[in-house]
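Working notes for the structure below.
Just one protein chain is left out here, and the rest sit where they should.
This part shows subunit A:
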Amino acid sequence: MTLTATRPADSPPARTTPVRTPKPATPAAATSTDDASTRHTPEAFTTPPVSTEHTTSISDLLSPEELEAFGAEMDAIREKVIASLGDEDAAYIRRIVKWQRGFEVAGRALFYVPPAWPLAVASLSISKILDNMEIGHNVMHGQYDWMGDPGLSSRMFEWDTMAPAENWKYGHNYLHHTFTNIVGKDRDIGYGILRMDDDQKWRPHHLLNPVNAFLLMVFFEWGVALHDLEVENIASGERGWAETKPVLRRIRRKMGRQVLKDYVLFPALTGPLFPLTFAGNAVANLVRNIWAFNIIFCGHFPTGVATFSMEETENETRAQWYVRQLLGSANITGSELFHVLSGNLSHQIEHHLFPDIPARRYPQVAAEVREACERYGLPYNTGSLGHQLGSVFRKIGRLALPPRRGR
């Protein structure tokens, strides 16, 4: 495990000595990780340089008994929620779906009223955000499969974005959620384009890290769709044409449908207002792209989030898996509305611990999880959107540059 917080994460480039500030997780670490303080405290500059990579493992944080006890507590939280699933959860998600459909229909309709254009765009943007985040992402995790409603079934749901559900579920539910933050296995670390972890080997194209991050943000829905092609694995020969063909076919079909409705049919239906509607739909998609990108990047990339090596996660127990999910994720604080619009991915930690319980339960279990973390002395990474984003952007910038001497 590599706790990036233990590095002089965002040290000023002018510094010449590679200074490391090992700050192993202590019981007090169950507070928001504030890399800024680490960076600017005098100790940070006076701590003797540590030349070898600071790695620690889950066993440094918890004894085997503590580890098992922690795992059992997480299991207990999960069972409690599963046993209490019912009408309220169903009513909640159906209400959100109604709102989403309402915003969508209102947005499409308001394009007929040119002065209401900004309202139409806002309405459609909210619809797409709700559809992708609180509904799509969560439904496709199987959070509502217990309801037996085909409209809310992870098998059947398709979302209003370029990535076909079937491709995405494999890449996300299986690869990302199983191998969370294992460098070399979790393809979501940098999405194959960005360098987001020190353990990713630096290459010259990483100099473009900030530019690429910006482009990924703007074209996020396209990026997410193409991500499932696993281009890097095709290039390395790990993935053949036979596996890629159906993935590509699904992408083409879905993109075709999305483009047809947003950029041809709905604009055409507004007749002379075609260009306005076309632009409005594009902006709504862009707003959703920016929002989703920012929320998602705050989930695993803020400073303080740990990454893992393949060796240390071999033969992992369920309890170790829980701890890895905890250490590999970060939360964002905010209002209730903010949580809904983020699809409750603002509770990334709870989401990674319990990916298949309805997201509206995350805020409820967060208190228990956090309390348990405090007792076990495990870090619980949370902060405001501004704070987490700042930390992510600094990382994107820092990792654009090659590692300095001593690494």
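Keep this in mind: contacts are C-beta pairs under 8 Å (C-beta built on N, C-alpha and C of every residue); 3 or more make two chains touch, one makes a residue touch a chain; residues count from 1.
The rule is short, and it goes like this: contacts and distances are computed from a predicted model.
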| item | value |
| --- | --- |
| Name of the absent chain as recorded in UniProt (options "Ferredoxin-NADP reductase", "Electron transfer flavoprotein subunit alpha/FixB family protein", "Carbon-monoxide dehydrogenase large subunit" or "ABC-2 type transport system permease protein") | "Ferredoxin-NADP reductase" |
| Touch with the omitted chain, as defined above, among A:D89, A:E134 or A:D197 | A:D89 |
| Residue of A:F70, A:F103 or A:W159 touching the missing chain in the full complex | A:W159 |
| Residue, one of A:P115, A:G148 or A:P204, that touches the chain absent here | A:G148 |
| Touch list for subunit A against the chain that is not drawn | 85-87, 89-91, 97-98, 101, 105, 145-149, 151, 158-160, 254, 257-258, 260-261, 265-266, 269, 318 |
